[in-house]
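Scroll down for the structure; my scribbles are underneath it.
Missing here: one protein chain of the complex. Every other protein chain is in place.
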Amino acid sequence: MTPRKRYGMSIDIDKCNGCGACMMACAVENNVPPVPEAANDRKGITWIRVYRVDNHRAYPERRTAYVPVLCQQCGHDTPCVHVCPQQAVDVDPETGIVGQMPERCLGCRYCMVACPYHARYFNWWDPAWPAGMEKTLNPNVAPRMRGVVEKCNFCHGRWHAAQQKAAAAGKREIDAADYVPACVEACPTGALRFGDLDDPSTEVAHDAARPESFRLLEKIGTEPKIHYRSQRDWVRDIANAPHPDGKDQHRG
Amino acid sequence: MTGGKIAFASGMLLALAGGWLAFPRVLYRTHPQPVDFSHKIHAEKAGAKCEDCHAFRDDGTYAGIPTLDKCSGCHAAAMGTTAEEKNFIDRYVTPNREPQWLSYARQPENVYFSHIAHVKLGKVKCEQCHGNEGGAATLRPFAQDPISGYSRDIWGRPVNRIALRTEGGMKMDDCVDCHRRQGLEYSCLGCHK
Partner (left out) sequence: MTTTRRNLLKFVGGGAAGALLTPAPWRLITDSALWSENWPGIPRPAHGGITARFTHCTLCPAGCAVRARCVAGQPVSLTGVKPHAVSHGALCPWGIAGHHLPYHPARVRQGPVKEATAAVAQAIAQRGTGEHVAVLDLRPGRTVSWTHRRAMAAINGGLYLTPRQPGYSIDLAAAKTVISFGAPLFDGWGTPGNVIAARSIFRLIQIEPVETRTAAMADLWLPIQPGSEFMLAAALAGNMTLAEAALITGVGEQALAAVQEAAESGQAVVLAADPASPLMSLNEKYGALGRTVVARSDAPMPEAWKQAAPEMSMAAAPDGAIRVLLIDESLPGGYIPWRRIAPKLAPDAVVVVFTSSNDGYARHAQFVLPAAVYPETAEDIGPAIDTVAAVFRIAAPLIAPVVPAVDPARFVERLAGLPASEPLRERAGAIHKAGRGTLLDYTAAKSTPVKDVTADNFWKTLSQGGCWMDDSAKRTAPENLVFPAAGEPPRDERPLTVVVAEPRRGGLESPLMSKLERESNLRLAANRVALSPDGARASGIENGDRAVLETAFGRLNVVVAIDPSVPAGVVEVAGGPRMADLCGGNGRARVVRA
């Protein structure tokens, strides 16, 4: 039996320049379609979304930081698992990854209400790609249908691929280098890191233990596995904000 | 009074007969395979093992049904005298057209199944899931559920699941049964994508 892992991520907010490469790589990897013209920032699907946050001062004292928010993979009392009437959400004891099963989902969106991080997204439309673009879909991830909820699963298709590669070599244990989510791979500044939080030799475990490290809404006790860090006090304060997206700015 | 009982019973009997006997027959549409390939002859003359034709790629992914190149390797010209071979060469090999094989065991898109993990790590024999396909002299017709679009092999053979064959089936229940016996059942994402 493979040893149990507790996969997590560390995000250095001070390094994030808000380019959006992670969001693009995520959508490409996970077969997330571009939404129709009618969609806005409330109906779009972004498994990882980079929010602009600020220090609430007026120009020119105003300062911006970019905070990538994805499913925080809550490790304790996972809210979405609790509320799902369909058992469409489960936590994998092998990896700690919170999985979402579109085929089981009935589309009630209770989990979206329960999620403290707004990290779950609903398919308001059938997935549609411009003619020909469906050739660029990733075979390791199944497209979802209209009327179901989806979210980040740490690129589980890549975990499968790593398992397969290990199996081909006759091994049960995957090579850590073979399993890196698309956003982490794409981040040009190295702000995102990924690995096993229970293995003290990994970079993420080291990052999570830093004094400037924090987690979003740590106080509610869901033990999220995404560890943010910043040297700036006002950035660390966002950990307690109810929603990182200020209602006063909608630029997209 | 008895007339009513007879009416009820006959209605019930008719429905039971229809549901158990006729329904499984009418539910599936059958399609013939493009070529009547004989696994038996090929196993005897060409390759003894399944992997000789149903190979793994270098990266561990399973290539499935071999492509025409593999066939043309031997059948560039007729090797035997059967009409079926001549037909195969005329229709596919000479114009270099891939036969559109109908895969009995193709799982739905949302299923992640790694052949190599089962064969190499799990030591599962091909026959355990696929039955004795390799010994069949002819290709059976491909039966498809027209509503779901799934093959009968992965979606209900037999429909009632009472007379389950020893080689099992390929429904999710069959996967789960085996995984549960081995203590290898963790989460949905283990097998779904």
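Per-chain residue numbering starts at 1, and chain names A and B are given in the order in which the chains are listed.
Everything below uses one rule, namely that contacts are C-beta pairs under 8 Å (C-beta built on N, C-alpha and C of every residue); 3 or more make two chains touch, one makes a residue touch a chain.
In this text, all values refer to a predicted model and were calculated from it rather than measured experimentally.
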item	value
Chains in view that touch the one left out, judged over the entire complex	A, B
Missing-partner contacts on subunit B, residue numbers	2-16, 18-20, 23-24, 27, 57, 59, 61, 63, 108-110, 145, 147-150, 156, 159-160
Chain not shown, touching residues in subunit A	17-21, 23-25, 27-29, 31-32, 34-35, 39-41, 43-46, 49-52, 54, 58-60, 62-66, 102-103, 126-139, 141-143, 145-146, 182, 185-186, 188-190, 245, 248-252
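Simple rule for what comes next: only the chains that are shown with their structure count from here on.
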item	value
Geometric centre distance via CA averages, subunit B-subunit A, whole Å	37
Touch list for subunit A against partner subunit B, complex	1, 90-94, 97, 99, 101-104, 140-143, 153, 156-157, 160, 163-165, 167-170, 172
Subunit B residues within the subunit A interface of the complex	56, 59-61, 109-110, 112, 114, 116-117, 120-121, 183-184, 186-190, 192-193
